[in-house]
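The complex appears here without one of its protein chains, the remainder shown in place.
Chain IDs A, B and C follow the sequence of writing; residue 1 opens each chain.
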Amino acid sequence: MPLSRRTERRGGGTAIEDQIVRITSRLVAPFIQVYGIYVILHGHLSPGGSFSGGAIFGASLVLVALSFNLETGAKQISHQLASGLESGGAFGFILTGLIAIAIGGNFLANRAAGFPMGQAGELFSAGAILIITVFVGIKVASTIVTLFYTIIEGEE
Amino acid sequence: MIYFLAVIIFIILTLFLRFVIGIEPRTIVIFYLLGLIIFFFSFTVAEMPAFGSPDNPTFNEVPQRYLESGVSETGAVNIVSSVIIDYRAFDTLGEATVLFVAIAAVIATIKAH
Amino acid sequence: MGIADHFPALIVVVLFAAAFLSPLLYRYAEKISAPFVIASLLLSLLMSIALLVQVQQFGPVFYHMGGWPPPWGIEFSADPIRVYILIVVTAVSLWIFLYALRDLKHELKKEVIGWYYTLYSILVGSMAGIALTNDLFNLFVLMEICAISACAIISIKEDRECLEASFKYLILSAMGTGCFLLGVAMIYMATGYLNYSFIQAALAEAIVHYPLNIFTAAALFIVAFGTKAALFPLHVWLPDAHASAPTPSSAMLSGLVIKIYAFALFLMFYHVFPRGMLTTIPLNEIILWMAALGTMFGSVYAMIQTDLKKMLAFSSIGQISYIFMGIGFHHDLALVGAFYHIMVHAITKALLFMTAGVIIYSTGVRKISDLAGIGRILPLTMLAFTIGSASMVGIPGTGGLISKWYLALSALEIGRPLFVLVILASSLLNAIYYMPIVINAFMHQEDFIHEVRPVPRYMLASLIVGMFFVIVTGFFSRPVVTLLEQAAILLF
Partner (left out) sequence: MEILTGIIDNYYYMVAIILFVIGMYTMLTHANMIKKVIAMNIMDTSVFLLFVAIGYTHGAQAPIIKEGADIIYVNPLPGALMLTGIVVAVSVTAYALSLVVKIYRFYETCDYDEICEIRSLE
């Protein structure tokens, strides 16, 4: 079996199917994902945050899709799930802001509205900041994946 | 004297660009216009507050409060995070909306054709 | 604190939330997705009206996002002029959306209609935000949202001209926002603030130390907003974009989107730059002359068009110039005229684009020369067109007269009678290209030869609403003018 071959993809484009690339990316992808989640969760403690972490996480899915073929990649996160996560992430952000109104602060208030602040410097601290970071991180990751798939499909 | 020199350099540069390098006359005109814009901007740049100096107008009470009481007011050690998600959270909502719009626009454009 | 205190934020947030949820709704419960968007538009309209009542009773409202006071956090502010713009935006977009419900079914593919709702409500939300925000960087973000969604509601139509038009629009508006952001950087550098009121206070001192910075920023702002609002020499993207878009998008873009940028320029001039600055450098003069040229050239270009929608698009260039003229006069009556014109032109141009949409839907005709004799087949539609064009020309009894009257009055009062001539001449030019269409439509002897589809009642109802409001703005202008006069006097 040849180590590397070019296969026909849907619509006539070609994808490189390479054993080395495949195995490496399969090995590396989970670590990238864990790192992405780490960056999202530690947004209020270290450099990084929602956008960087979400982009890292989304990039790992894109990497898998590129090194295998689109179908295998698409199995990891379906279109419906991705767009649901997007709407959910963005709406969760607004919901956090509205909860702040409901418990007596202004829109998007954090300490003034009484979110639990915790001890500064620990993981579960900073009230609404952590919640919003997670929501935006989810949204960014799904956005990167959706953008990738949509533009690829448009090229067919 | 210096004006005379400048005119000579200008003419030589024009001839050089046109006949030695072979650039189209239209491009040369645009080139000079850009030079003119940069020339005017350079006066503005020269007048700007000095780069990296701690007594710039930007180092006023705004970053001071962020840096001094940011940790106690928002609970985040990373002050950039506390600025984007707490002090100026509405910008980040706008940012999330921009991403959402981009997705909606891309999907709409791709699906429509 | 009652819920009414949060209205400035909620007006924008409700529309964004509706936009985030509408793709899901369209997938799982298609029937309620359109009523859902209508409900959110209606809700924000009602909140804007409540906000107006609140502002008139208790004075300007300032809302601090997240509870952080201005130089640290983002502030929304609502004074009478901003709330007036807000009401115009939400009301007109609600009306256009009701028309769009029926019109989109034959202009777009079925699977993208849900995304159209999303883009539409985000567009309205961002415009409401631009009217309300009191923070320069927030304005940048909202402008970018507005630009992408405005381009997307053009490119959503299955037509390759739309793609090119929206690409051109996107590139030029990206240039506009780039210039704007550079201007913001220069102002931030010199003052250290992003909030309008704080900048205005700090600039009075900063202008002594860094005059070139501020002047460059002002010039960049004129380029930025001029590009986005199609001020005369920067209008190149407008005709393609507005003519090729689906009808509701054309109505929206011509009616509201370009005006919100003109309004943003007004905010820069009257709320960001200090009072004395506009008299030391002739920014007003530049805008004034560009606008004067725009009224003329817009009309002249419109005259030579053969496509109906393209003619309407060029006419928008002429009409937006009136608003810039009102800003450039630097006089309270001129501002009344400009702001009245924002409302009148939003209604009128939306009505005209809707009639064009109805004509295209019913007969498939786009050429002006083929419209002869159409008045006998589509009498109500052409009546709407007649009333709309009368308002464009400024015939008594329509809203167009009132705004031009105030503009001319203030031109006389500041001693520049030349601009009265400009206004008169451009009205005449407007008449030259609008009236032949009306006359040909009704007086033409031969029969109309094209096939005619019956017009849905739903579309006709929206036309009737539009006609009603064009005439109401002509006869009952007093309350709005009083509101604007009170607000304008406070600015000087």
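Side notes on the structure shown:
We take it that a contact is a pair of C-beta atoms (placed from the backbone, for glycine too) under 8 Å apart; a residue touches a chain by one contact, two chains touch by 3 or more.
Treat the numbers as computed from the prediction; the structure is a model and nothing was measured.
Touch, as defined at the top, links the missing chain to these shown chains in the whole complex: A, B, C. Contact with the undisplayed chain is limited, among C:20, C:137, C:237 or C:361, to C:137. Across C:48, C:121 or C:166, the residue that sits in touch with the chain not pictured is C:166. On the side of chain C, the interface with the absent chain consists of residues 137, 140-141, 144, 147-148, 151-152, 155, 160, 163-164, 166-167, 170-171, 174-175, 178, 181-182, 185, 188-189, using the contact rule stated above.
In the full complex, chain A makes contact with the omitted chain through residues 45-47, 49, 51, 121, 147, 150-151, 154-155. Summarising the interface, chain B meets the missing chain with residues 27, 30, 34, 37-38, 41-48, 50-54, 56, 58-59, 62-63, 66-67, 70-71, 77-80, 83-84, 88, 91-92, 94-95, 98-99, 101-102, 105-106, 109-110, 113.
Operating definition for what follows: only the chains that are shown with their structure count from here on.
Of the two chain pairs shown, B-C and A-C, the one joined by more C-beta contacts is B-C. Averaging Cα coordinates per chain places chain B and chain C 28 Å apart. Counting only residues that touch two or more partner chains, chain B has 86, 89-90, 93, 95, 97, 100, 102, 107, 109, 113.
Counting partners per residue, chain C has 9, 13, 16, 20, 23, 65-66 as the residues that reach two or more other chains. The part of chain B that touches chain C in the complex is made up of residues 41, 43-44, 47-49, 56-62, 65-66, 86-91, 93-95, 97-98, 100-102, 104-105, 107-109, 111-113. Chain contact summary for the complex, chain C toward chain A: residues 1, 3, 6, 9-10, 13, 16-17, 20-21, 23-24, 27, 63-67. Listed in rising order, the residues of chain C touching chain B in the complex are 9, 13, 16, 19-20, 23, 65-66, 68, 71-74, 108-109, 111-112, 115-116, 118-119, 122, 125-126, 129, 137-138, 141-142, 144-145, 148-149, 151-152, 155-158, 160, 163, 186, 188-193, 202, 206, 210-213, 216.
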